[in-house]
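Left out: one protein chain. Kept in place: all the others.
Note that the chains take the letters A, B and C in the order they are written out, and that residue 1 is the start of every chain.
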Amino acid sequence: MNEATPMSPRPSSASTANISRPGDTTPPGAPERPAPQAPGTPRTGAGSAGRPRQGLKARLMKPRTGGLLVLAVVVAVLPAFLQNAFHYDVAIQIGFNAIVAIGLNLLIGYCGQISLGHAGFLGVGAYFSAITVTNFGWPPLLSLVVAAVVVGLLAFVIARPILRLKGHYLAMATLGIGLIISIILNQEAQLTGGPDGMIVDPFTVFGFEFKKPWHWYSLVGGLLVIAAWLSLNIIDSPVGRALRAVHGSEVAAEVVGVDTTRYKVMIFVVSAVFASVVGSLGAHYIMFLSPQEASFFHSVELVIMVVLGGMASTFGAVVGAATLTALPQFLTFLEDYEHLIFGLILMLVMIFLPKGVVPSLAALFKRGGEK
Amino acid sequence: MLGEFIQYLFSGLTSGAIYALVGLGFALIYNASHVINFAQGEFVMLGGMGTVFLAAAGVPLPLAVVVAIIGTACVGFALEKLAVEQTKNASVVTLIIITIGASIVLRGAAQVLFDKQFHTLPAFSGDEPINVLGATITSQTLWVLGITALIVVVLQWFFNRTLLGKAILATSVNPLAAKLVGINVSFVLLLSFGMSAALGAIAGVLITPITSTNFEVGIMLGLKGFSAAILGGLGNPFGAVIGGLILGIVEAFGAGYISSEYKDAMAFIIILLALFFMPSGLFGKKGTERV
Amino acid sequence: MTLKHTRRTFMAAVAALGVAAAASLPGNAQAADEPIKIGTFLSVTGPASFLGDPELKTLQMYVDKINAEGGVNGQPLELVHYDTGGDPNKAVTFVKRLIAQDEVDAIVGGSTSGESLAVMPLMERFEVPFISFAGSKKIVDPVQAWTFKTPHTDTMACEKIFEDMKKRGFTQIAMISGTGGFGQSMQAECQGVAPDYGIEILADETYGPKDTDMTAQLTSIKNTPGVQAVLNPGFGQGPAIVTKNYRQLQIDAPLYQSHGVASKKFIELAGDAAEGVRLPAAALLVAEQLSDDDPQKPVVTGYKAAYEEKHGEGSVSTFGGHAYDGLMLIVDAMKTAGSSEPQAVRDALENTKGYMGTAGEVNFSENDHLGLTPDAFRMLEIRNGDWVLVDDTTG
């Protein structure tokens, strides 16, 4: 006589996760595992015994301090391994991609909203900077900021109607937006140079021109650390919890007062702005810009970075960006078989580490640690 | 001008029928597994390229067509068995990436196995255009439309009248319940991938005389097919067909009456508008969220 | 704070180490016999693969051939090649790799204009002799010290076509162009030079590179009164579909294609519909039809025979020819300079005079890094499924 038997609950992961399919349900009565205890994190008793005082070790274990420190060290030490302009170029490209992936990860990994059109925002940012600096002589830094504002506004206007959509429909809508942007960039040749692209002026700030690889490396490395810091800040904050709640259970988030639409729009805009800034800088770095930057393929590449590295993991996004940027450089010796092998690697990683490299390895590590 | 209007309509139907056939493949797999298979365009490519190369190797054309379709179906089986089935609990985004990976693999394999050139097949019943009310249409377009219609009818019959078809529908609605009543769910999934691949291959054979084919032709066709399936509404094969036809017709009228530069953009704007008012596509299931 | 996070910290560290490891990319290897390294970056895959594929095949074939004949200046050639997939950004990375990592002596390639334009600043900065295989005029105008190119410019093709139209008395035409880089460039260049030939463009339509049906655009053209001829610049399968649709709609005005379809493949794809189509192309396509005293004849018949022997009857295209010219120009310059030292090679290249290639006679100078004249183009017509030379400007 139960209205719905508790034996057939619709687990939240299937009913409200934005993208779901039959079978990907997590049984709510999952087998009880021993309570995990993080080493070095003191526990408090029940109630008002006050919060734990955190020692230095505990603080270093937090991603916002420890993880960020590791990232900063890697960025600082990496040049010792970079032997030439090509190595620097790959490192810089990794940095650019990683920043976009970190932003996109906030949207896809944490908020659970897919976008197959983010290269479009990157492209708008890039072209805005390229055109205003090269054709109209704006200072590059000003262009970059204005471009970010313009892209932010564009994303804001688009986000509201689009983010009502769920799952594959959202994928389609974002794909459509990206394609429309890319078509415009291709067609408005007087302004953009069309499919052949346009030459872009160098990046100068107050008279200093970013010319040498290490100039760019320092800039991008610094921005990467800042982007990771901002991302980690967001995740572990009221905003971040609201975002993750939207992913976990949209209706639950709503009934405790989270304006889910507002947060979806907010993070869509943030991730678009990340992409825009990278677009602007990238155009100056390459000193050439073509509509391929805004293409569907680039959008898909960015999503692959996020998913491959690990959704809902800031450092996963970095690892994903690094892997996807560097891997083709390692596979060139395969010549005609390059694409075949690249696709196989992608498939195998996703089949065997479906949550992405970093979270899957982390889970493995965790299980190992408990034994 | 009537002739002009009808010509645009024919033009739209030609492209639209192609999109519809590819969209149908998306719908079929989605129906059974709720997976969007981004390698669907590659099935179309394999059907066309396979036929071309078998024929070039001296296999009689009709036999080449059959072998290419069966071969592509086997690729579909393999994709389900070796990739999709191995990922029971993967999120849908992960599955999307896996099927994108599969499409890269298939393109890479085709590039090595076949070549990078464009190829074509002779039209089934000659190249003579048919005049209708001052407009012309090629007989191959009629083949595409006719076979698409036939496939829709056969699919309707299959899903509504046969036990196996009903089993697929049941699996789509509730895989657990389907399993409990004795349906071999993994067989159903395997079958749907095979059917969808075969359908893609048929599309490939049908459209090669119109568009030609090469190892990368699947990318754009996949994209359009996906758009068609979404516009029509997921889970409804009939919707995918209508979605494809609408897409083709919007492009043709856009190119004819407004601007050929922005005809693709217009098609996507129509899709966005449609989704804005109908978030589950034109014929998709609108469910109230149960909490 | 939480367990999830602490573990992630560890993993981040591990991952970061991975990045560091990844940074030690393939190291510099110096071969013992010190070959001359020729670098190339081509769209072997992607939308322009029909350019990159024959280009790479040509380069590989002739590098082997040259080595079998004893190499250049006593040194063997080594070809280092990367596939850009047509992406200018990838081209930039690969060119940095060619220059900084592979330490090549010269670079040829860039199947598309976008790729070529994107990497030119690098060639200038690192002072590497570079020969592009792409069409755009912007590559050699203004002239950059280190950049040369082998194919005719798109403007020349327009001029050749309009010349033929003028000769046949056509003054009002329509254009239907692909929206790819090549189609758009041709569209713009042709619009620019049309007034010089007294030609008026009455209708200007476009189609996407992957479109499946162009009857809508062609119906607009058909219904535009006064159109005497139609020009379709584009490449890939698009022009073949346009040609088929053109016949389907029974448009009577003559159809012109561009040098973007200058391979037998086009005739194969368009079938009977291709009958009567005219296009400007290099002499390569009609090698056998050239008169025996044509100085270009030995070059084009030689290349054609060699390529088709390896890759099949009818497989030759002018695209592969551009790669042949590029490689030979570099090799000749190295022979002239007596070394592969960049500055010497560049100077020798710039002083190339009377090189007879598949595209025509090349005369580089300080102000001309293209070195071809419009008459290097031949006007061809498709008759009975083959090319027929129709202009009499050639010798």
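The rule is simple: a residue touches a chain if its C-beta (ideal position, glycine included) is under 8 Å from a C-beta of that chain, and two chains touch if they have at least 3 such contacts.
Everything below uses one rule, namely that contacts and distances are computed from a predicted model.
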* Write down which listed name, "Branched-chain amino acid transport ATP-binding protein LivG", "Tat pathway signal sequence domain protein", "NADH-quinone oxidoreductase subunit L" or "Nitrate reductase", is the UniProt protein name of the chain that is not shown. => "Branched-chain amino acid transport ATP-binding protein LivG"
* Decide which residue listed in A:62, A:87, A:168 or A:247 touches the omitted chain of the complex. => A:247
* To do: May I ask which residue of A:183, A:258, A:289 or A:346 touches the chain that does not appear here?
  => A:258
* To do: Have a look at A:102, A:234 or A:350 and name the one touching the chain we're not showing.
  => A:234
* Structure fact -> In the full complex, subunit A touches the hidden chain through residues 1-4, 6-7, 9-13, 15-16, 26, 28-30, 32-33, 35-36, 38, 41, 43-48, 50-51, 64, 230, 233-234, 236-242, 244-245, 247-249, 251-260, 266, 270, 312
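Going forward, only the chains that are shown with their structure count from here on.
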* To do: State the smallest step count from subunit A to subunit B, taking one step as a move to a touching chain.
  => 1
* Asked: Pick the pair with more C-beta contacts: B-C or A-C?
  -> A-C
* Of the other chains, whose C-alpha centre is the longest way from the centre of subunit A? -> C
* Structure fact -> Rounded to the nearest Å, the gap separating the Cα centres of subunit B and subunit C is 34
* What whole-Å value do you get for the distance between subunit A and subunit C if each is reduced to the mean of its CA atoms? -> 37
* Asked: In subunit C, which residues are in touch with two or more of the other chains?
  -> 45, 179
* By residue number and range, which residues of subunit B touch two or more other chains? -> 111, 261, 264
* For subunit A, which residues are in contact with subunit C within the complex? -> 36-41, 60-63, 66-67, 70-71, 73-74, 77-78, 81-87, 89-91, 93-94, 186-187, 189, 194-197, 199, 236, 286-288, 290, 292-293, 313, 315-316, 318-319, 322-323, 326, 328-330, 332, 335, 338-339, 357-359, 361-362, 365-366, 369
* Asked: What residues of subunit C sit close enough to touch subunit A in their complex?
  -> 1-3, 5-20, 22-28, 45, 82-83, 86-90, 92-93, 96-97, 99-101, 112-114, 117-118, 121, 136, 138, 179-181, 184-185, 188
* Asked: Which part of subunit B faces subunit A closely enough to touch in the complex?
  -> 30, 33-36, 83, 86-98, 100-109, 111-112, 171-172, 174-176, 223, 226-227, 230, 234, 261-262, 264-265, 268-269, 271-272, 275-276, 279-281, 289-291
